[in-house]
Structure formats: structure tokens, C-alpha cells
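With one protein chain withheld, the remaining protein chains of the complex are depicted in position.
Let's turn to chain A:
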């Protein structure tokens, strides 16, 4: 650790902006951003799978509320949703005296709720499209085996739908990573928040923002790489022969 520190100090010698201190800010921002995005995507999937199944239901009282939810959350800016949850919680009369305040006084949780609701809406529509495009033959085959509806959903429709949803879902992951930058608006020190702090402290927009843009670029490329590998493995059976 000491060696690493010494090496760092030497590397950063003569650099006024990128000191160990500000790099620490960027590192903490990176951790916050990754945590926020990972958690909201995870919760988003958990919400989206039942919603996507319900969205294809024949019963109007299941189908239409889900449609209204995805329409509203996909039709309004994430920033508005974030403001609604954040200020809705902060300005909720009397919340400061309840046990919930311990959780909600940190802006992280309101942001997580807003992001989760947002990504769940997009993911629902992605999954719903994939479920709808299940090949008829697969369903007929499952029925011929005498599978119940639940078993067919679990063993046949969902696994093949997840695979087909993969490319679109990869885009959603990248979209969410980029959208998470608005978290900095409600006092969260994510990557963008850290960059803004460095900009304001040194009045140096170019180093502060170009550095953070490069970090986001690396994250984006990593996500793209992971999804491309997954697609290669999971969609191998869909590739044209000889390719």
C-alpha cells in the first residue's frame, strides 16, 4: 500500500487538479454510480418479469394498469420522476419523526426507487415484446407435451424470451448507466457529481468533465463487451449456418 501510495504521489507530482484527493472523489463516485445502476437494474428485472407476463394477459384489469404504468414512466423524463420521489419523500409532513427517515435522509434511496421504477417500465416493454415473439411451434410443442400454463411459461417461453431480449436489454443497461448521471442533481456524489465538484473547486471544466467522460466511456464499452459475449453464447443457435 505504501509503495502504491508513493508511486501515485510521484505520478501526480506537479499536477494541480488530479491529486490523490480528487481521484478519491472520482473513485467514490464510481462506486456510487455502479452500486446505484446495478441495484436498480436488479430490482427492475424482478419487477419487470411479472409485469411483462401480466401485460400480455387477456384480463383488462391486469393489462391496462400495467400499460398505463409503462406509458407514463417511458413518456416522462427520469429527472421529473426523480424530483417527484425525492421531494415527495423529503417534503412529506412528519417523515422526519418516523423510522423511515433513517433510510430516506440519504438521497440514495429515493434515487434508487425512481431509477428502479423507470428501468422496470422499459424492461417490461422489452420482455413483453420478446414474449410476444415466441415462435408458435415452441408453444404448440409445449402444449403437446401436456405442460400446464405455468410450467410452459417457466420452461419454454421465458428462457427463450430472455435470450431474444438480450440485445435490447443491453441497450437499456447502457441507457440506465448514462441516465444515472442525473442522480448528482439530488446531492448524490456519483461520478458526475464528483466531476462537478472538481470543476467547481478548480474552475477547470475540461479536465474535470473529459476525465469523467472517459470513465463512462470505459464502463459503456465494458457493458457492450459483456453483452456481446453473452449474445454469442446464448444466441448461438440463432446464428445463420456457416457464419
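We take it that a residue touches a chain if its C-beta (ideal position, glycine included) is under 8 Å from a C-beta of that chain, and two chains touch if they have at least 3 such contacts; residues count from 1.
As a convention for this text, contacts and distances are computed from a predicted model.
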**Message:** Which of the following is the UniProt-recorded protein name of the chain this complex doesn't show: "Nitrile hydratase subunit beta", "Peptide/nickel transport system ATP-binding protein", "ABC transporter permease" or "NADH dehydrogenase subunit L"?
**Reply:** "ABC transporter permease"
**Request:** Would you indicate which residue among A:107, A:120, A:158 or A:179 is in contact with the undisplayed chain?
**Result:** A:179
**Prompt:** In the full complex, which of A:34, A:47 or A:84 touches the chain missing from this view?
**Reply:** A:84
**Asked** What residues on chain A make contact with the chain left out of this view?
**Response** 71-72, 75-81, 83-84, 87-88, 91, 177-182, 184-185, 192, 195-196, 199, 205-206, 209-210, 212-213, 216-217, 220-221
